[in-house]
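The complex is shown incomplete by one protein chain, all other protein chains being positioned as in the whole.
Labels run A and B following the written order; every chain starts at residue 1.
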Amino acid sequence: MFYREAGQFKTTYQDDQAVFPVLQDKAAVFLLILVAYAVPFVADEYWLQAIFIQFLVFALMAIGLNILMGYAGQVSLGTGAFAAVGAYACYKLTTNIEGMNIIVAILLSGGCAAAVGVVFGLPSLRIKGFYLAVATLAAQFFILWLFNKVGWFYNDNPSGTITAPPRELFGVLITGPSASPEARYIVCLTFLIVFAWFAKNLVRGRIGRNWMAIRDMDIAAEIIGIRPLQTKLLAFAISSFYCGVAGALMIFCWLGSAETEAFDLVNVSFRVLFMIIIGGLGSIGGSIMGAAFIILVPIFLTNFPPMVGLDISTALQKHLEEIIFGVMIVFFLIVEPEGFARLWQILREKLRKWPFPY
Amino acid sequence: MPDGPQTSTGRVIGDVIMQVENVSLSFGGVRALDNVSFDVREHEILAIIGPNGAGKSSMLNCINGFYHPQEGAITYKGKRRDTAKPYEAAEEGIARTFQNIALFKGMSTLDNIMTGRGLKMKKNLFWQALYYGPALKEELEHRAKAEEVIDFLEIEAIRKTPVGRLPYGLQKRVELGRALAAEPDLLLLDEPMAGMNHEEKEDMVRYILDVNDEYGTTIVLIEHDMSVVMDISDRVVVLDYGKKLAAGTPDEVKRNQDVIDAYLGVSHD
Partner (left out) sequence: MEFLESILVTPFIEIWESPYYFIELVLVGLSTGVLYSLVALGFVLIFKASGMFNFAQGAMVLFAALTLVGLMEHGLPLWAALILSVATMVGLAFLVERFMLRHLVNQEGLILFMATIGLNFILEGTGQLMWGSDVKRLEIGIPDQPFDILGGKVLLNTFDVTAAFIGALLVITLAVFFQKTPMGRALRAVADDHQAALSVGIPLKTIWIAVWTIAGIVALVAGIVWGAKSGVQFSLSLIALKALPVLILGGFTSVPGAIVGGLIIGVGEKVAEGFWGPALGGAIENWFAYMLALAFLVFRPQGLFGEKIIERV
């Protein structure tokens, strides 16, 4: 009864279309955002660096992939490659052009990733489903090979790694080894909130509906006037943009430096895929929940056994992690293919009646 | 008294707006359409009938540009339809429903109907991402139009329901709504009443007649229920094994011997 919507009638279409039509939801989200901004002042450095910032970066990537797979229905295993494009583009921009504003550089890198995404999305007009996954796999392997082989991408650095040069924003150092975790966290958080909002706006309007139409029945969609190639390529472009920005943030605000391994199939492409499956395909909020879940589980597995007195080797832990992930994915697909997002919806339905049974 | 023939609802039938000329369509070895010709006049209700497999749906698919006939031509308002892309049909003002419902199962009734408005919505990516401002204004405008359609079809109660959960009859109605939302000049209906009970059929007939009456929409409809066909259509085209058997007013067609034979299963050489 605390979660009642009764009395919250919508008298205009505008109110009806709001993202959070229920007042309690709106309040909850504002509160969450406030708490999120407060986190760096209370959390310790380890948590910020190892968990929170990583979560923010991957949540952004998950939203990107969800736009492509969950909303537009195009299978992609190339998330890592597109993120890598963003990261390397940002690296080249900041090391080659003096005085470029870091935010501009990140956004431009997203643009580069979008362009690459469009190229590898071109086959999507003729092929669907996991056939398309092969095209994105081609992107994944080829792009990482390119970044490994062609010295220009990593400024012929003998170690092959790229390192984020220090950059400031409003006088505060936000990238590079001396930047504080708090500053980096705030940057990533802001990116996430802003772009999540953009994504939400896109998916609830004409563009989102076009994507979902293509996803659900592309032939019918074309017959009612939706142009398949443009719609699909737009999905690839925007999705890759998000992944590219996230990739740039990954190097500049989270890791500081990395090699192509950081963007490979298992570390990124599969991980993000799991995030959106478990979080819920076709849900922005679900992407964020899925990201949180996938990042927290290994932490939990590392810390839980010692807490109950069990001593597990890292190899064993890794295998257990794999098994648990696998089981969870199969479980979710069987029980709730729509993931956390749907579970959350069901929870809210129950909340409406709580504490009464019916 | 206006001149020209009148529809069953009293509206004047105009000139020919679509011409199907000697259309032949094959898939591999199967000849779906064989040298079919007929025309469609503005504001009329034309029924295409025939036994199963006669090529009726294939005909509609050709009009949409989804199939490209190997021979012949389809001209609509002066432009070639059969060689065009499917989305161009929609841009020309042709809307369609499908034999096996082609709704977007992942979306609600309202969203499905809004997709029908998609062609009329112009605000680009930038405004869409901001949402508030011009994009929202456009969204609300078209929402209002969609609600008119929802009103007309009496489906307010299910506007937020995901269409996958709706019973068959309602899904068909939503599909009609999506087609109507596009404010089409030509409406192609592929067995809109299949699988419906008597009441649902009466409702559908009412909607179809209302649409033709109020908006002057030309309607081409494939239908098996003979009483409906005879009642509401102005003219009838009969197909069998891909060939046109007859065309004319319902009465003329009813009395045509070839048609009777086809339906009774008398074989032709």
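In this text, a residue touches a chain if its C-beta (ideal position, glycine included) is under 8 Å from a C-beta of that chain, and two chains touch if they have at least 3 such contacts.
What you are looking at is a predicted structure, and each value in this text was computed from that prediction instead of being measured.
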{"item": "Residue of A:Ile97, A:Leu296 or A:Ile323 touching the missing chain in the full complex", "value": "A:Ile323"}
{"item": "Which residue of A:Trp47, A:Phe141, A:Phe300 or A:Trp344 touches the chain not shown here", "value": "A:Phe141"}
{"item": "Omitted-chain contact residue, chosen from B:Ser57, B:Thr115 or B:Gln128", "value": "B:Ser57"}
{"item": "Residue, one of A:Ile53, A:Val75 or A:Ile174, that touches the chain absent here", "value": "A:Val75"}
{"item": "Subunit A residues that touch the omitted chain in the full complex", "value": "73, 75, 122-123, 126-127, 129-131, 133-135, 137-138, 141-142, 145, 149-150, 219-220, 223, 265, 270, 273, 277, 315-316, 319-330, 333-334, 337"}
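FYI, only the chains that are shown with their structure count from here on.
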{"item": "Touching residues (chain side subunit A, partner subunit B) in the complex", "value": "13-14, 17, 198, 201-202, 204-207, 209-210, 212-213, 215-217, 219-228, 234, 282"}
{"item": "Subunit A-facing residues of subunit B, complex", "value": "64, 66, 85-87, 89-91, 95-96, 98, 102-107, 111, 114-116, 118-119, 121, 123, 125, 128-131, 135-136, 139-140, 143-144, 147, 178-179, 182"}
